[in-house]
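Left out: one protein chain. Kept in place: all the others.
On to chain A.
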Amino acid sequence: MSDVTETTANSQSGIAEFEEGLGDPVLRRRARIWQGIFWVAMLGFLAAAPFFLYPVFVMQLLCFALFAAAFNLLIGFTGLLSFGHAAFFGGAAYIAGHVLKVWGFPPILGILTGTLFAAALGWLVGSLAIRRQGIYFAMITLALAQIVYFFALQMPFTGGEDGLQGIPRGHLLGIFNLNDPLAMYYFVAAVFLVGFLVIYRIIHSPFGQVLQAIRENEPRALSLGYNVDRFKLLAFVLSAALAGLAGSTKALVFQFASLTDAHWQMSGEVILMTLLGGMGTIFGPVVGAFIVVALQHALSGIGSWVQVVIGGTFIACVLLFRRGVVGELARLLRINSL
C-alpha cells in the first residue's frame, strides 16, 4: 500500500528511487560473521571429536551429514525433491565394497569407483525423472530406486539379505593403516570436508546461481534462455555422485554394505535430516543429520519406538519451525544464508 503513495509523489520521474538500500552492508557482515562461527565450530568438532566421542559413531554422523548435504543440493538449491537418493548412497556402497573386497582396489580408488558409479546411475535416473515435475518427478525417482533395491537384493555379488560383508579397509596410499580407528577417522573427516567444500563451491558458483533461479521461478529461467533441463540434470548427477561418495565411505567405515543403505526408508531419512536441519541452508543438513543419528543412538534402547520418536520430532519440526533448525536460526539473526 505504501508503494502507491510513494509512487504518487514520484510519478513524474517514473518508478523513482526512494529510500536507501536497507542497511545491507551491516546484514552482510553479520551473515559473514555467523558463517565464520559455523565454520570454526564445524572444523573444531571435526578435529576434536574422536577424543571425546566414539569414532565410529562420529564417522557415521559424517557420512550421513555428507549424504544430506548432497541431497540438499537438489531440494534446497534446485527445488527438486528426489525420493530415490538411497539408490545412489546404497548403490555406491555395494560397488565400492565389491571393488575393495574382490578386486583389491586401494581405499581411495574404491571410493572413487563407487562415486563414479553413483554419478552414472544419477545420469540415468535423472534424465528420465526430469521429464516430469513435482510429485511425478519424486515418484519416478522412487520407482527407479526400487529397481536398484531389487538388484541389490538379487544380484549374486551383493550377498542378498546378508549384505556385502568383510570389506577390507586397507592402507591409505599404502602407508596409513586404516584399521587404526584414529587414522580411519581422520580419513573420513577429510572425505567429508572435501565433499562439503565441493557442495559449498557448487552453491556459490555461476552454475549455482542458475540453479537457484530455476528453484525460484523455472519459466522465467527458461525465458532468460537457460536450458533448464540440462541444468537440472547436471545438478542431479552432482548430487547423486556426492551421495555416492557418502555411501562408499560408509561402506569402508562399517566394512559392509547392506540392503538398509539402498532401502526406500533411507531416502526418507535423508529428506528428514535435510528438513530438520533446514533445506536450502549451508549447514542445515549437517545439523539435521547429527540430530537424527544422535537420536537413533540415544534411543536405541527402546527398539522400534525410535521411529515413533523421530516421526514425532519431524511433525513438531514441520509444525513449529518449518525452516528447520538452521533456517530458523538464520531468520532470528536476520541473515540470508547460513
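Details
In the analysis below, a residue touches a chain if its C-beta (ideal position, glycine included) is under 8 Å from a C-beta of that chain, and two chains touch if they have at least 3 such contacts; residues count from 1.
The working rule: contacts and distances are computed from a predicted model.
The subunit not displayed here is recorded in UniProt as "Amino acid ABC transporter ATP-binding protein", chosen from "Amino acid ABC transporter ATP-binding protein", "Aspartyl/glutamyl-tRNA(Asn/Gln) amidotransferase subunit C", "Carbamoyl phosphate synthase small chain" or "Nitrous oxide reductase family maturation protein NosD". Remark: the omitted chain is touched by one listed residue; of A:29, A:220 or A:322 this is A:220. Which of A:127, A:146 or A:212 touches the hidden chain is settled by the complete complex: it is A:212. Residue A:204 is the one among A:30, A:204 or A:322 that touches the chain not shown.
Within the complete assembly, residues 2-4, 6-8, 10-11, 13-22, 24, 28, 201-202, 204-210, 212-213, 216-217, 219-228, 230-231, 234, 238, 336 of chain A touch the chain that is not shown.
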